[in-house]
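This report concerns only the one structure given below.
Complex shown without one protein chain; remaining protein chains in place.
Up next is chain A:
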Amino acid sequence: MNLEGLEMVAVLVVLALFVKVLEQFGLFEPVSLEDSVEDEFELSTVCHRPEGLEQLQEQTKFTRKELQVLYRGFKNECPSGIVNEENFKQIYSQFFPQGDSSTYATFLFNAFDTNHDGSVSFEDFVAGLSVILRGTVDDRLNWAFNLYDLNKDGCITKEEMLDIMKSIYDMMGKYTYPALREEAPREHVESFFQKMDRNKDGVVTIEEFMESCQKDENIMRSMQLFDNVI
């Protein structure tokens, strides 16, 4: 840089400072940028109110009192009226302190969130509970099938089943007896498919599922588990 150049630079700097001073006096309005985009944060206080009590009574098989109790608890926990996936996972993980229940909770969330809008409202919640707790055995099996069918295409593939199985085994955590082996979920999936897949085409459809479950004594008997949860 020779002297000339540096003097030029110095002059430019002086000019810039001069402009700044003029700005301060308000005599010189530089071109302002577009107004910054409105803050994008959504109002996190979305409030969702469920439909009326009578409608819920019609839609579900719960009594009025039961709905009242359920809603009071739900509203207490989620004042905004909806549960999103993170909350869901966190709530579920409190029941299984030893293992990692987040994957299974995600599957559950997707099963409850019937309209796939990313949140579970009280109606979804109560609708799901109604099927499981007050529905017929077929309803319950149907719901379970829906849970397993991750992409909702009407049939369960081995991969989907493996995902579900792994998530369930994850909930057990590390300290189990006998110690969990790597292949345990896969073996379980194999045995499941052996039982359920009648035509051995590698997928389990809803009819095969229902048929096999109805033939299984244990499953049928265990269904009574849900009769007096609430």
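Simple rule for what comes next: a contact is a pair of C-beta atoms (placed from the backbone, for glycine too) under 8 Å apart; a residue touches a chain by one contact, two chains touch by 3 or more; residues count from 1.
The rule we apply is simple: contacts and distances are computed from a predicted model.
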| item | value |
| --- | --- |
| Identity of the absent chain, which is to be given by its UniProt protein name, from "Large ribosomal subunit protein mL40", "Proteasome subunit beta", "A-type voltage-gated potassium channel KCND1" or "CSEN protein" | "A-type voltage-gated potassium channel KCND1" |
| Residues from chain A at the interface with the omitted partner, ascending | 1, 3, 6-7, 9-10, 13-14, 65, 68-70, 72-74, 76-77, 91-92, 94-98, 104, 107-108, 111, 125, 128-129, 132-133, 140-141, 143-144, 147-148, 164-165, 168-169, 171-180, 184, 188, 191-192, 196, 209, 213, 218-219, 221-230 |
